[in-house]
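The complex appears here minus one protein chain, its other protein chains still in place.
And now, chain A:
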Amino acid sequence: MCRIGAIKSLDFVHPSMALQLMQSQQKGHDNSGFAMVMHDLGGIFENYKKLPTLSMAATDEGVRLAEDILHEAGFQRVLQWVPETNPQPGLDINAMPNYVFETFDYPKHLRNGDKKEQEDLLLDMRLKLREALEPNEEGFVYSFWPDVVTLKEIGDPRDIGTYFNLWQPDDKFTARVITAQCRQNTNYDIVRYAAHPFHLQGYTALANGENTFYLKNVEFQRKLHRGYIGFESDSQCFLYTLHYVHHELGWPLRYYKHVVTPLPFEEIEQREDREQLKAIRQSLAHLEINGPNTIIGVLPDHSMFTCCDAKKLRPVVIGRDEKTVVISSEVCGINEVLPERDWETDIYPNEREIVAIGNDLEVQRWKQ
């Protein structure tokens, strides 16, 4: 099975915390990969929060291609960070030659530009890069967005941590929000793009489970937005739906659950907002997910949430102390990273709610 986890803290935390969170759940996954997305960055990225950072794994040729494309579009590099790797014999990792985290300034005409224009350009650039690097597997572009960094690798999470020197905390590479997943997606080929979490325009989502409405979702999403591509994993659909509902339709987050796991008609009829709920259920029938799932998501404002499928067939727990909230597939993960917390306040979300964590760590539970 997949194991997923997320940390949201008032302080900057290092990915070693995410690794520990995942490592303690090791029995629950198959050691085939580790991936994480960091939002609200600290350390060397802290002064560049407004500028987009490219996260990519690539060959030398891939790096060259990507940089050329970005330069041609007018982007100027202001920061480059190449993680120091620690290649030892015997590590179970299927590494790429280069891991690139580069921060760029926008092309001149957009420096003070409209936010929407900037957002659109960033998306188009990422799609373009992906298209250019895809044919010969010259590289994998995971995110190109301000204040977001993504790392994905195939192999044993412990060894991946060793390879990237991530077990040793430092204050260079930190963030206030880190989401992580262990294991690749076994339904499909092991491909880098298939690893959760997935990122799109400030939205991150990861899931533990299966999406039995995958085909319906894909067939519909393909036409909804140019950014909805790939579909290497059936969980990518959760991200796109999140983006569509929240970003494109502009609906409050609480309606995400009404889209992915709509209430049964009988229950809708009992509600005051039945008209709206029915309209949602009707028009977005193809975004419903049906199957066992736990979803964790991060919004562009760095707030975080989790919700489960309508039958609660996948586990998830939320633990917290004053400074940190942790979401995890298994409680042992939280025990590992927040051993001192009051475990009686742990939340086991039910099948009809969204648990949302605001930036002040206030935890809200919205009944669907």
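What we mean here is this: contacts are C-beta pairs under 8 Å (C-beta built on N, C-alpha and C of every residue); 3 or more make two chains touch, one makes a residue touch a chain; residues count from 1.
Here is the rule we use: contacts and distances are computed from a predicted model.
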Which name from "Peptidoglycan glycosyltransferase MrdB", "glutamate synthase (NADPH)", "Cytochrome c oxidase, subunit I" or "DNA-binding response regulator" does UniProt give the chain that's left off?
"glutamate synthase (NADPH)"
The one of A:L21, A:V141 or A:L284 in touch with the missing chain is A:L284
One chain is left out of this view; which of A:E67, A:E138, A:E210 or A:E353 touches it in the full complex?
A:E210
Among A:Q20, A:N165, A:Q276 or A:N359, single out the residue that touches the unshown chain.
A:Q276
Absent chain, residues of chain A that touch it
1, 187, 209-210, 212-216, 219-220, 222-224, 244, 248-252, 254-255, 262, 264-265, 273, 275-276, 278-280, 282-286, 288, 290-292, 310-311, 313
